[in-house]
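The complex appears here without one of its protein chains, the remainder shown in place.
Each chain gets a letter, A and B, in the order it is written, and its residues are counted from 1.
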Amino acid sequence: MLDAKDIGLQNREKRQGLSIEWGRIGLYAAFLIFALVVILPIYWMVRSSFATSADLHTSPLNYFPPFTFSNFTTLVQQVPFFRYVLNSLTFSITTTILTLVASFLAAYAFARIQFPGSGLILWILLLTMALPDIGTIVPLYRILAGLHLLDTIGGLTLVLGSALTPFTVWVLVSFIKQVPYEIEEAAIMDGATLPQIFIRILLPVTRPGLVTMGLINFINAWNNLLFPLSFAATEASKTLSVSITEVYNGYSPYGKPWELIMTIGVTMVAPVVILILFSQKSIVRGLTGGAVK
Amino acid sequence: MQNVSTNPNIAVKRRSFLPSKNIQRRYLLFVILVAPAFLLRLATSAYPIAQTILLSFTNLDLLKNTNSYIGLQNYANMPKNPSVTGSVSFTIIYVLASTVLNLVVGMGIAQLLNANFRGRWFARTINLIPWAIPTIVAGYVFRWLLDDKFGLIPVWVQAFTGAHWIVFINPNASRLAVILVQVWKDAPFMAVIFLAGMQGVPLDLYEAARVDGANAWQRFWNITIPMIKPLVITMGIFRLIWSLASFDLVYGLTQGAPGVSTSVLALQIFQQGIDFFKFGFASSLSVVLLILVGIVGLIALRLYRRADIAY
Partner (left out) sequence: MSISRKLSRRDFLKVTGAGVAGAAIAASAPGIAAASAVSKPFGVPMLLQNKTINVGILQSAHDQMQALLDSTGYSKQSGIDVNLVIRSDTKETEFAKITSAVQAGTSPYDVLDFEDELATTLSRAGYFVGVDDLLPKDIWDDLSPAMTAYTKVWSTLNGETFRIVHNWEMPIFWYRKDWFDAKGVAVPKTWEDVAGMGKVFTDSSTGVWATEDGLMKGAFLNVYLAWITLQAGGNPFDVGDAYKTALQYIYDLMHSDNTMNPASLQNSYDQQNADYFADKVAFMRQWPYFGGLARSDANKAWWTTEDKAAIALPPVGPGGVGGSTYAAAWGWGLIKTAPNLDAAKEFYSWLVSTDTAVAASKTGEWFFNARKSVLAASDPTNWLVKQVQMYTDAGAIGVRPFHPQFVEALTILEDNASAYFTDQANLDDTLSATKDQLAALGSATPEATASS
C-alpha cells in the first residue's frame, strides 16, 4: 500500500505536521515478521543438523546447542552419501542441459517461424504442463523398465527434462523475441548457416535468459522428489531427495533421527540458497518472464 | 524480411533456410526444431496419460500377476473406500484453501516487497528461499518444528499460553498444518509474480487517485487489484492445478495421517502404484485427478472469457 511516492508524500505531510509515522513502523514490523517466518525454519534446520541428538531433545530447548560435525560423519558412514550428492548433481546438470537444448530449439522455432496455427501449437505444448506428473508414473515405470532405463540417471533426466520443457520454452520465446531480427538477417545475408546463427549470435545475446532458465531448471531438478523416488531402486540413481525420505522412514533406536534428516536437508538447501543469493534478480526475471510481459 | 532475390545486381550467396518463398522448407525447419521438445512431451506425458486412462480399466497388479480388462470396476470400488473418498475430499479442500490463501498472502508480501524501505533487497532475496527449498525438506522441517515436545512452535505456544499442542494426532490441526506450510512454501512465488505485475502499473494512476483523496486501501483496491487481476486469475488457476498434483508436502509432513485425514489423491496414487504395484487401481485414481484438473481448466476458460469481456 505504500510505494515510493507515498513515502515521499508522507514525509512531506509529516513536515507539515499532517500525519503520523505509524505507516513506517507498520512497514518495518511487517518486514520483521516476514523475515522471521521465512528464516525461522531455516535456522531450525541448521541448528538441528549441527547438534547431537541428545542436544536436540532437551527441555527447555537449547537454541544454540554445541556445534558438532558428527552428523555428517555419521551420514557418510551409514549411507552412500557422496554417491547421492553426485547423483543429485549429475541428474540436475543433465536435466538442465537437455531441457535447455530442447527448449531453445523449439523456442527459436516459435519465435521466428510464425504461421497460422503456430500459436495454437505453442499453446498445446504449454497445456501439457497441466498434466499432473503423478498421473504418469505408472505407465512411465513400465516404459522405462522396457527401455532398461529404470534406476538410471538417464531415464530420470528424460522424464524430468521433458516436464520442465514447456515452461522453459515459454520463457525463452519471449527472450528470443526481444532480440532484434535485423542481426540475424544480416548474418543470413552474409551466408551464415543456422547452427552458426545459433552459436555466434543467438546464444550470446540470449545468454541471460539461458542462464536464468538454467538456474531455475537446475533448482527444480535438484529438488525433485517424485521421479527419483518412483524410478530409482539402488544407489546407482538415487538422489539426495530420495535419501532424505529413506533416513526419515529409516529407523534408529533413537527413532526418527531428526539430526540426520536435517543434515541432509541442509546439504540440499545450502547450494540452492547460495545460488539464489547470487542470482536473485536473474531468477525473478525468469520466473516472471513467462507470466508478465 | 526484405526480398533481395528479386534484385539481380546483388550477389546473393545465402543459404535459404528461412526462405520467405519456400513455405514447405519453413514448415520443415519448424518441425525439426520443435521435434525434440514435442517428442519428449509425447513420450513422457501425452502417451503415458493415454496409457493411464487405458490401464484404469484393468486390474493390472504386478505382485498378483493379474492383467485383465475389468471395465469400470476400479471406479465402482472407489466410493466404498474411505481412503479414496477421504483423499478426494481433502484434496479439494486443500486445493481451494491453499490457493485462496496463497493469493491473499502473496499479494500481501508483494505489497511489502514493493514498498520502499531499507533492506528491501534482503527481503526480496529471502523471499525466494521458500520457493527454492525442496518441498520434501520443507515438509520434514515443519514436522520437526511442530513436534509436540521438542518443536519450536509448540514449545513457544506452551510458554506463552500454556496450551500443549499435539498437532499430529488431531485431524483438523494436521490439515491446517498442511495448508499453512503449503502457503509458506508458495506464497512467496506468488509474490514475485504479483510484484512484477504491480511494477507495471503506472504511478500516475496512484498520483491521480491520491489527489482525489483516496487513501492507501482504496488505492490498492481500486487500482492495483484491477490492474493485475488477469495475473491474479492466471496464478490462481496455476496454483489450483499445481496443488492438485501436490505430493511431496503431504508425503513429508504427515504421510496422510492421522487416519487419512490429510491424505491427498497424489499420495494415494503413489501408494497404490509404487508401494503396492497395483497399477490398474492407481491409474483409475490418476484419471480422477485428471478429471479434477479438467474441471479447473474449464473454470479457467470461463474466467478468462469473462475477463476478456470486461477488458
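We take it that a contact is a pair of C-beta atoms (placed from the backbone, for glycine too) under 8 Å apart; a residue touches a chain by one contact, two chains touch by 3 or more.
Here the structure is a predicted model, which is why all the values come from computation and not from measurement.
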item: Residue touching the undisplayed chain, where the options are B:G106, B:G139, B:G197 or B:G256; value: B:G256
item: Touch criterion as defined above, residue of A:T245, A:T263 or A:S279 at the omitted chain; value: A:T245
item: Residues from subunit A at the interface with the omitted partner, ascending; value: 54, 57, 77-80, 229-236, 242, 245-247, 249-257
item: Positions on subunit B contacted by the hidden chain, ascending; value: 63-64, 77, 80-83, 86, 148-149, 166-171, 251, 255-261, 267, 270-271, 274-276
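The working rule: only the chains that are shown with their structure count from here on.
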item: Inter-centroid spacing, subunit B versus subunit A (mean Cα positions, whole Å); value: 14
item: Sites on subunit B touched by subunit A in the complex; value: 1-2, 4, 12-15, 17-18, 23, 26-27, 29-30, 33-34, 36-38, 40-41, 43-49, 51-52, 55, 109, 111-112, 114-117, 119, 122-130, 132-138, 140-142, 144-145, 147, 149-150, 152, 155, 184, 188-189, 192-193, 196-197, 200, 203, 206-207, 210, 216-217, 219-220, 231, 234-235, 241, 244-245, 247-248, 251-252, 265-266, 269-270, 273-274, 279, 282-283, 286-287, 289-290, 293, 297
item: Subunit A residues touching subunit B - in the complex, by the definition given at the top; value: 1-7, 9, 23-24, 27-28, 30-31, 34-35, 37-42, 44-45, 48, 56-61, 101-103, 105-106, 108-110, 112-113, 115, 118, 121, 125, 128, 130-143, 158-159, 161-163, 165-166, 169, 181, 185, 188-191, 193-194, 219, 222-226, 229-230, 241, 244-245, 248, 258, 261-262, 265, 268-269, 272-273, 275-277, 280, 283-284, 287-288, 291-292
